[in-house]
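Let me give you the structure first, and then I'll get to my questions.
In this view, the complex is presented without one of its protein chains, the others remaining in place.
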Amino acid sequence: MVAPLIPMGVIPESWNNVFAVILGFGFGFALESAGFSSSRKIIGTFFGYDFVVLKVFFTAAITAMIGLLYLSYIGWLDFSLLYIHPTFLASAIIGGIVMGIGFSMGGYCPGTSFCGIAIGKIDAMIFMVGMAIGVLIFSEAFPLLEKLYNSGNLGGKLVSDSLGMSKSLFAFLLTVVAVGMFFGATWVEKKVRKVEY
Amino acid sequence: MDRRYTLLAILVVLLAAGLLIIPNKGEKKEIKPDKLLLAINDQARFLSTDAITERIIGGDPTLQLIDVRPAKQFNTYALPNAVNIPLDSILSPSWTELLHQPGKDKVFYSNGDIESDAAWQVCTRNGIPGVFVMKGGLNHWYNTIIKGAEPSNTASGTDLDLYSFRQSARQYFTGSGDQETAQSGNDASTQKPAKVSVERKPAEKSSGGGC
Partner (left out) sequence: MEKNKKSGTFYLNPYLSGFIFGMVLLITFIITGRGMGASGAVKSTVVEAVNTVAPAHAEKSDYYSKFISDDAHPMNTWLVFEVIGILGGAFLSGLIFNRLKFKVEHSPKITSRRRLIFALLGGTLFGIGSQLAKGCTSGAALSGMAVLSLGGFITMMAIFGTAFVFAWIFKKNWI
């Protein structure tokens, strides 16, 4: 049991920010090289002419998930020490819907807009200005939203637990679904007229 | 090209299927009975009221006081910056994050130390590290810190030091080092919580980091 390294004290806390830059570098490179700096490429997922978002997103998710589960099995990693994104039912759904509308209008999500900014996309820069305004609006309106923000707290609940199956069974099913989607996406891509962008 | 993707897909699915074969271990991280017994026999989990008072006054950021009494008692009087987790909801998921905060000493207290020790046992059994019990609970805290008796003239130097520490602590909590006013201040216990800043937004606080 050695990982996670910083919470376990293997690597001193002070190295945290150094790793942040290095890991962010990999993150940015992977996103940009896949084409996430182009909003029209990203949005293509919804019209069926380019499924790059779906492919990259799910490949990344299952890679990390399977990796984590194997590492926890061989005992290198303590799964219970990982930060599990807490589930706030109401705010997760409503926040997700608001983000979904923003996504379809702006064509970026925060991570990809940083990639867009790095290569000089002016629309990405404006998107980021919008993000800052949105955060400001939320913070100012927080007293009104506080109840929603805190409601339905289920803590760091795992999806596999709430479905009543083991982590590995869920991971397996998700992988099968993801691979199925990849084939489906490739098939649809062939059918749909290409869009030049 | 397509055949390579098919191969890759099969490989990934096989890798995921491998997860099904390997035994599922450690889903629930409960510690073994013999380890629990060892931990129960270890008196190091008890922290004295003086040590805790010193940390409260010093504003020690690694101290997380947890009040396991019912909410009603907590609202009447509580130690500064304590969080109220009634004993019956100690396992509720809303508190997992608070209890798992790394680098913090989670100190349970109740009126005596029966409930707080029970909370300590539940947490220890669940593998939560860094949990402690305030020895003697609030009653003892009140008797030593707020009402601490003056040592006799023949008392040793350390006793006198302790007394003067307690006296300054009393001043910190009640606004007066004088025992009489301290006591009258405590009789009207309802006015107390206003003075003591009680913070009650624990779990959300750190989860706000989010994305």
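Chains: A and B, in written order; residue numbering restarts at 1 for each.
One rule holds for everything that comes next: a residue touches a chain if its C-beta (ideal position, glycine included) is under 8 Å from a C-beta of that chain, and two chains touch if they have at least 3 such contacts.
The model shown is predicted, which means the values in this text are computed figures rather than measured ones.
Counting the whole complex, the residues of subunit A in touch with the unshown chain are 3-7, 11, 13, 16-17, 19-35, 37-41, 43, 46-47, 49, 51-52, 55-65, 67-68, 71, 76-77, 79, 81-89, 91-111, 113-115, 117-124, 126-140, 142-143, 145-146, 148-149, 154, 156-162, 167, 170-171, 182, 195, 197.
The rule is simple: only the chains that are shown with their structure count from here on.
Interface of subunit A with subunit B (complex): residues 7, 62, 66, 69-70, 72-73, 79-80, 85-86, 110, 149-150, 153-157, 166-169, 171-172, 174-176, 179, 182-183, 186.
Per the touch definition, subunit B reaches subunit A in the complex via residues 5, 9, 12-13, 15-20, 22, 24-27, 29, 92-97, 102, 127, 203-204, 207, 210-211.
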